[in-house]
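Right, I'll just put the structure down here and ask away after.
One protein chain is absent from this view; the other protein chains keep their places.
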C-alpha cells in the first residue's frame, strides 16, 4: 500500500546499505501502520552528484518520501517519521542532520492495488481477507 | 495539468509498452477529469533492478503515481485509479496484482502552467479559452 522513495546522490549508498534501509523501512512501516510487509514498496532514486542541491550547492542529503493512506492517527505519523529517520541514520551511516523524512498522505479511495481500491486505515483486515495475495 | 509518474525496474517495460501506457493514461485522464490531452504529462522512472524493493527484496512492481487538482468528485478519483490499473495491466502485460496506482490531489491554486494559476475542477473551459494554447 505505501510507497517510499529514497533519494540520494549517486554513490552515497552501497548496495548493502540500500537493502538494509529497504528492510528497515518495511519493518517499521508494517509495525506502525498495520500493513503486511508484502505491501510495502521502497524505491531508490540516485541522480548524479550535480543533480542534488542544498542550499543551491551540490549536496549529499538523504531524502525519504513516503505516501501513506490518509486518516492514520496523527501521533503515529510523527512516530513513523521519527523512527524512519533514526533507522536510516543507523543503517546507512549518514548523520541524521542530513536526513529529511516526509510522510505525505492521500485518500485511500484514490488508490488501487491488485485491482482493488485500498481500505481506509483500520479496515485492513477485512480487505486483506477478501483481496490479499 | 496532471502529472503521472510510472516507476518500474529497468527493463520491465519495452519502449512500445511505455508509449502505449502513456497513451492510455492520457486518454483515460482526459476523459474522466475533463482536461484536453495536451495537458496530460506522463514520465517514466526506471531505476536499476536493485533499487526497487517489495517487501524488502528486489521486486518488479509497476507504480503509477498521479498528481491531480483537488476537489474532483471522490467517486471519480476511485474510477480513475481503477481504470488506470486495468489499462496498465492490459497494455503492459504486467499482472494487476503487481500494479499500484495512487492518485494524490493538491490545491489547483498552488499550481501554475503556462504562467497561469490552474483552474478549480469544473472551471476548465473558461481557463482554457483565456489561457489555452
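Going by the order they are written in, the chains are A and B; count residues from 1 in each one.
The rule is short, and it goes like this: a contact is a pair of C-beta atoms (placed from the backbone, for glycine too) under 8 Å apart; a residue touches a chain by one contact, two chains touch by 3 or more.
Just so it is clear, the model here is predicted, and its values are computed rather than measured.
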| item | value |
| --- | --- |
| Chain not shown: contacting residue from B:12, B:89 or B:117 | B:117 |
| Sole contact to the chain not displayed, among A:77, A:91 or A:112 | A:77 |
| Hidden partner chain, touching residue among A:3, A:42, A:103 or A:118 | A:103 |
| Residues from chain B at the interface with the omitted partner, ascending | 1, 3, 15, 18-19, 22-23, 26-27, 30, 36-46, 67, 104, 106-107, 109-115, 117, 133 |
| Sites on chain A contacted by the missing partner chain, in the whole complex | 7, 45, 47, 50-56, 59, 61, 63, 65, 74, 77-78, 80-82, 84-86, 89, 96-97, 99-105 |
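The criterion applied here is as follows: only the chains that are shown with their structure count from here on.
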| item | value |
| --- | --- |
| Computed distance of Cα centres, chain B from chain A, in Å | 20 |
